[in-house]
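Removed: one protein chain of the complex. Kept in place: all other protein chains.
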Amino acid sequence: MTLAERVMNDLRRLLGADYLGDAWKQEKHLYIRTSSNHVEEVAEHITKRLDGRLIHLSAVDYGWDGIDVVYHYAFDHIERHFHVNVKVRVPADRPELPSVTAAAPQASWSEREMMDMTAVRFTSHPDPRHLWLPSEWPETVESGKFDEKEVLGRTDKTPEVLRRERGEWIPLAITPKAAEASLILLGPYHPLLIESAYFRLKVDGEDVVDADIKVGWNHRGIMKLFESRSYSRGAFLAEKICGICNVCHTTAYLNAVETLMQVEVPERARYIRTLMAELERIHSHLLWLGVAGDLIGFKTLFMLAWRTREHVLDALELISGSRRSHDMNLVGGVRTDIPEEIVPKIEERLKIVKSETRKLIDIVHDHPVARKRLDDIGVLDTDTAKSAGAVGPTARGSDWKIDVRWSDPYAAYGTEYLTWDVVVEGGKDAWARTLVRLRELLVSVDLCKQCLDALKRTGGLLQAEVREPNLEEAIGKAEAPRGELFYYIVSDGTNIPYSVRIRTPSYRNNAILPHMLKGYTIADAPIIIGSIDPCYSCTDRKVVVEEAATGKTQLLTVGNIHRKYRKR
Amino acid sequence: MSELDLTLKQKVRTYSPWVFHAHAGSCNNCDIEIAAIFAPRFDVERLGIQLKNNPRHADILLVTGPVPKQSKPMLRRVYDQVPNPKVVLVVGTCAMTGGIYNFDDNRPNYALAGPVGSVIPVDVSVPGCPPKPEAIIQGLVMAVRRLAMR
Amino acid sequence: MEIYPLIETATLMISAPVIAFLLGVAYCYEVRKVFARLQSRKGPWFIVPSALRPMLGFSRMLQPLYDILKLLYKETLVPTSANKQLFKIAPYLALISLVIATWFIPFAGYSSFGAFEFSLVVILYLILAVPMTFVVGGAGSSSPWGVLGARREAELMLAYEVPLVIGIFAAAIMANSLSLAEIVNFQKQRLPFIFLNPFAAIAVFLAFVGKLHMKPFDIPEADVEIVAGPITEYSGKLLGIVEIVRTILIFVCAALFTNVFLQGGLVFSGSLSPLFSVVLFIVQGSLITFFISLVHAMNPRYRIDQAFGWYARIPLATSLIALAWAYAIKFMFPTLMIGV
Partner (left out) sequence: MAKGNLSLLKEVFQNLFHAVTIDYPAGTWPGKKYSQIPVGVRGKHKFDPEKCVGCGGCSMICSSGAISLEDTEDERTVAILLGRCIYCGRCQDICPEKALELTPEFELAYIEEEHKGGLYVKNSVILAKCAGCGKSIFPATHIVASKRRLLENIDSSVRDLVAADFEIYRQYCLDCRQKLSFELKTHPRKFY
């Protein structure tokens, strides 16, 4: 019995009369419609018994018809391409569903996000705080599909203003009383990250006793913006979600769009996409290595890694005309060709990158002080990684082989195009995650070379003809440098997507951070946070706010001294 | 006013500008390009420019991003903490106007509090998405000159 | 009573801090430049390209001085919640103690009170005051980073102070004197202590790396962890004073090492010797600075517990060996040790 049959049989038995129908879409994507009675059991059965993963949970607002909640389960790490999507329709007047967080902890953030973005309510959620929206916004934004004007009318009121009106505003400031509290708040502006993020560390001396993360400060309403622009323009918006993994974002987005349109990407375009994505992975991992070096105070490593990274950026600039933000991918293919005369130039740069990378690996691998800072720090065991749904190098460093490139091949990653191996390390600590990335660098250089060789033999079209979307919904995935990237696009047949749902890798890994921080010191906090390679512009396409400041816990950040505390 | 007529005060300001980088919801492109100007290829320490992690030590405030509503009070506060004289350098398209996130002025993005210019006074802007590091250095040099004249 | 020595002392007393500061600026520049060059960056330009000379001047040799001057021209913010007296007075205390310390340090043989009988003890006390004032200032700033930084500063001080003192006293025991001038004199007649007691030199060098907050011991100022540590809340003029203190501290440490272990530049005697000694003294100091910046460039940062453990093992052991070595040499070669 194949896995697909087993899953279907199990679900049929489990759901009984609530099994309202199924459909196969895409390549081995099973969509099952059911009622809201059995969501918890399904989640428990799939994640615990069948060893599936809950990737994300999307809620799509259909106005008066109600809200579709889609649970995206993936089995691709067991059987290639195989996904199961369980759909539940909840009525618009009483949009309630039981929470599956107890059964599958991965769902926690997704459920919180969907509660923010749509009117759906997950009853019995253990932590139903607003994830993205300011706590001052009692209603949701996307339910504004009913009355958009009203929602937009509220936009000129910032959380600050609203809080002042409600009389809850406490100027964020440093007071002696708060300094006594053993609550250390990292962020939103903290040198640890160039982006804004916000951690609450409860400390005893230097030891972290408890931790809480509030990602945010980065919300740009991108999922809403997607709904107001055509598929081809959306590619450029996807490019701007994250500045580090922009090719991966567009690739994932276009994987979904091309599936919707049932467009086959030409072979040469596939290789070019893969080349760009792999170059980007090299750039991202080198960037990460530098930043991680900086986080443990190794400025020289930062400089050396970033010196090497410049060669990759040069190669990317040669191809696309821009160091970052390449705008290469279009619906159905790529925009510019890679002419033959620049191929040797790229090969030359790759050669430099390879030798420099080996040097960097030598330096880090045997450096006594660096190893002391990385070994046995931020341990994430395999079971926790699985139950919390870690992705990317974080999971691979915890001895769990998941990689979208291998499990759900897209672009030219399939075995018919390229040969390579997934890097897995069993160390489970920050050093293992470092090692995964370092080894992936070499794999990526090799992949780039294979792509360049393939470009020499392939020719033909760069872009396939674009059609109208004729599927209802599609899932697009890609392996970003940080892990699995997930797009779910719902189409209504027009040239504008009806709804776009995105789950970025950092989103998942960030949710595990509080768990990983516990038991280490403040000095370790930066490298633990850094070891998952958090990318908050990815994570916070949507917003988060710190809770209404109560009297006791106030922000104690670098960024906090109110004007009235100034003295000239 | 030529550079030769500067007083000592203005000269030392030109010679040693310290930079604080405030991230206000940008997509990371500009942030890593800003980090790149401190890396070996573009090393701006040649000019005496140093990246400080503390607004209280800074002279120039580098701001990136379209300023989400959530970040607005924080950005304002960071600006207040930079001791006078100070200069604000805005890097990137979305920090200048909202860029791709503020696609249509008639239907403003619900999540954004407007460009940086509407939150804090801006002195120098560097368009680009992201600007090349050379362009950021050019902007920094302009900002340094303005700093000296403050 | 003669007036001449008094005038000489007064001149030295005034000029010593100034020279110390200027040499400190040079050494600071060296640290920055070498640090940058080791990372294949250029660092502050030694000679500015001609196109930029109108804007940036001819050379950035004085970059640390420009930084300090700029800070002195800037606005100073004091958090209201800080303990203002402690907060404001701490940098000045550090500055005063360092200025006094420079009086006791022989500069190529010249010093105001270098010949004073217990000058070594006085200097050790005075440079101990610098981290102490940072602890006070950080704790008084009421910022959590300041408090954490102060705590780390105090722990680190405990760690490096012991090998520092033992190492230096190992040299003093061999020279049989607590006066710096005497120690220099002792080496002049025999060999520099770096050859007589290399263990002491290593222990003291490692302690200075911690004292100057170079990597791997820049723990109190670990920027990605606790922003800027004790000096997080300092800005403007007060930060300028802190920077001056750091600048002088580099010189004081380099000069102390030169005097105790490299015979203070007084290698040759002859007609050219004073000038030559001065040059040698400065070069020796810059060599030490070079090695410190080499260590600075080649290491990540230790965690405070790791640093404490490391100091408790290697430098402490080295310094104890140095102490034993000092006694062993003394007993084995009594003639060598007794004054000539």
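Annotations
By written order: A, B and C. Residues from 1 in each chain.
Going forward, contacts are C-beta pairs under 8 Å (C-beta built on N, C-alpha and C of every residue); 3 or more make two chains touch, one makes a residue touch a chain.
The structure displayed is predicted, hence computed values, not measured ones.
Shown chains touched by the missing chain in the whole complex: A, B, C. Of the options A:D362, A:D421 or A:E465, the residue whose C-beta touches the omitted chain is A:D362. Remark: the omitted chain is touched by one listed residue; of C:S40, C:T80, C:S273 or C:Q306 this is C:S40. Even with one chain removed from view, chain B keeps its contact list with that chain: residues 40-43, 46-47, 90, 93, 96-100, 102-105, 117, 122-129, 131-139, 141-142, 146.
Counting over the whole complex, chain A has residues 229, 233, 236-237, 239-240, 300, 304, 307, 310, 314, 317-318, 320-322, 325, 327, 335-336, 342, 359, 362-368, 370 touching the chain that is not drawn. Those residues of chain C that touch the chain absent from the view are 34, 36-42, 48-52, 294, 297-298.
As a working rule, only the chains that are shown with their structure count from here on.
Among the chain pairings, A-B comes first (most C-beta pairs in contact). If you average the Cα atoms of chain A and of chain C, the two centres end up 48 Å apart. In this assembly, the C-alpha centroid of chain B lies 36 Å from the C-alpha centroid of chain C. Multi-chain contact residues of chain C (touching two or more other chains): 39-41, 75-77, 223-224, 227, 232. Within chain A, contacts with two or more other chains are made by residues 191, 303, 307, 558, 561, 566. Residues of chain A touching chain B in their complex: 134, 141, 151-152, 154-155, 158-160, 172, 188-189, 191, 194-196, 216-222, 224-225, 228-229, 236-237, 240-244, 246, 287, 290, 302-303, 306-307, 309-310, 323-325, 535, 537, 540, 542-545, 558-563, 566.
On chain B, the positions that touch chain C within their shared complex are 2-4, 8-9, 11-16, 18, 39-40, 43, 45-48, 50, 53-54, 56-57, 59, 81, 83-85, 141, 145.
Chain C contributes residues 32, 36, 39-45, 52, 54-57, 60, 63, 66-67, 69-70, 73-77, 223-224, 227-228, 232-236, 239 to its touches with chain B in the complex.
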